[in-house]
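My questions will all concern the structure given below.
Missing here: one protein chain of the complex. Every other protein chain is in place.
Note that the chains are named A, B and C in the order they appear, and that numbering of residues resets to 1 at the start of each chain.
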Amino acid sequence: MTTQEELPGASGTKRFLYVNRRAPYGTIYALESLEVVLIGAAFDQDVSLAFFDDGVYQIVKGQDTKGIGMKNFSPTYRALGDYEVTKLYVEKEALEERGLSPDDLMDITYEDEDDDWAEKPSIRIVSRSEMTEIMAAQDVILSF
Amino acid sequence: MPILHTVNKSPFEKSTFKSCLDHARPGDAVLLIEDGVYAATKGTAAAGLIAARNGDLALYALGADLAARGISEKSVIEGISVVDYGGFVDLVAEHDVSQAWL
Amino acid sequence: MAAYQMNGTTVEHDEEGYILELNAWSEELAKVIAEDEKIEMTDEHWEVVNFLRDYYEEYQIAPAVRVLIKQIKKSMGKEKGNNKYLYALFPYGPAKQACKIAGLPKPTGCV
Partner (left out) sequence: MKFGILINEGPYTHQASDSAYQFTKAALEKGHEIYRVFFYHDGVNNGTRLSVPPQDERNIQNNWTELAEQHDLDLVVCVAAAQRRGILDESEAKRAGKDADNIAPGFRISGLGQLIETGIESDRVVAFGD
């Protein structure tokens, strides 16, 4: 994977990476991080999301919060494509350490305007070393 | 582009420090602040983590946080440089990006 | 707390008219809120309100205006998916006014 090519950082824009390392619900960080991403999407920057450590729990399928009386915000990740946030990097090792596989994650897709609105997956499974390269290619890293 | 990583968690309570080291590239800098400075002390169960990367990462600990926790500079692992807040500012300025491991 | 009155029942709303209990929403209530906003609900209004409710149901957020416009353009065509059309229907803004009538939470308007 050629990170530098994938994250061009056109003139006047910065490469923003939102790092998600914490599980949802136990603390508010995941929810309020998502709020930053949704607002930030209006600024036309080059946005990527990284999920590793417990952050991978944010996007697992089948979340049902009825019993804890909290809002289930996991469906909102599926709206990210509408906000043109289409690069969600998920670390393979973080999944494996937690007994998860990519099949345990929600289907998060976007419609590619340049490809006749073809539906494409937003989630890109990367290795830990690829994740470190992705971090190194950013202008701003916000970690919640 | 080298990154400045800041870690503020004790390595005995959370795996944050280990995760930071696992994701740091050779040439990156790691600055231990707040409870993160406990990772800088000699002879702990976490010392091995540092030993494995001492040399290919630039390691720092914030002096004010060490002193507040009763850690003398003598007990700081060799290879870890002690900096003050001004040094923290310099490290941020010298690296293109800061990543806070919160 | 102020409230909408509807066939003898009351539904509380906040200072700006957003209902407090989202489950209290009904089409009847939407008409009452619209009346309060001086909007007469036509099929075109319902189309947008229902679109917003469906979007919220699926994604748990009210879309940002530009996202709303893009999505409406996709599902209902160019002549409806634009600022002018939506502001003609909801003069105080599709996000604010249409969300209120649709019984969705107030957009936090963080930008």
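The rule is short, and it goes like this: contacts are C-beta pairs under 8 Å (C-beta built on N, C-alpha and C of every residue); 3 or more make two chains touch, one makes a residue touch a chain.
Just so it is clear, the model here is predicted, and its values are computed rather than measured.
Q: For the unseen chain, which displayed partners does it touch in the full complex?
A: Looking at the entire complex, the absent chain's contacts are A, B, C.
Q: Among A:A23, A:A42 or A:I125, which residue is in touch with the absent chain?
A: Only one listed residue reaches the unshown chain, and that is A:A42.
Q: Can you name the residues of chain B that touch the chain not displayed here?
A: On the chain B side, contact with the omitted chain comes from 6, 8, 33-35, 64, 84-86, 88-90, 92-93, 97-98, 100, 102.
Q: Which parts of chain C face the unshown chain closely enough to count as touching?
A: Considering the whole complex, chain C reaches the absent chain at 1, 14-16, 108-111.
Q: Provide the residue numbers of chain A that touch the chain removed from this figure.
A: These residues touch the chain not displayed: 14, 16, 28-29, 32, 35-36, 39-40, 42-43, 45, 139-144.
Simple rule for what comes next: only the chains that are shown with their structure count from here on.
Q: Among line, ring, star, complete and other, which one matches the pattern of chain touches?
A: Shape of the chain contacts: a line, open at both ends.
Q: Please compute the C-alpha centroid of chain B, do the same for chain C, then give the distance between them in whole Å.
A: Once rounded, the distance between the two centres reads 51 Å.
Q: Between chain A and chain B, tell me the centre distance in angstrom, where each centre is the average of that chain's C-alpha atoms.
A: 27
Q: For chain B, which residues are shared contacts with two or more other chains?
A: Chain B, residues with two or more chain partners: not present.
Q: Note which residues of chain A are touching chain B in the complex, please.
A: Against chain B, chain A makes touches at 19, 21, 52-53, 128, 131-133, 135-141, 143-144.
Q: Under the touch definition given earlier, write down the residues of chain C that touch chain A in their complex.
A: 55, 58-61, 63-64, 66-67, 70-71, 74, 108, 110-111
Q: For a test of understanding, state which residues of chain A touch chain C in their complex under the given definition.
A: 35, 38-39, 41-42, 71-73, 75-76, 78-79, 82-83, 117
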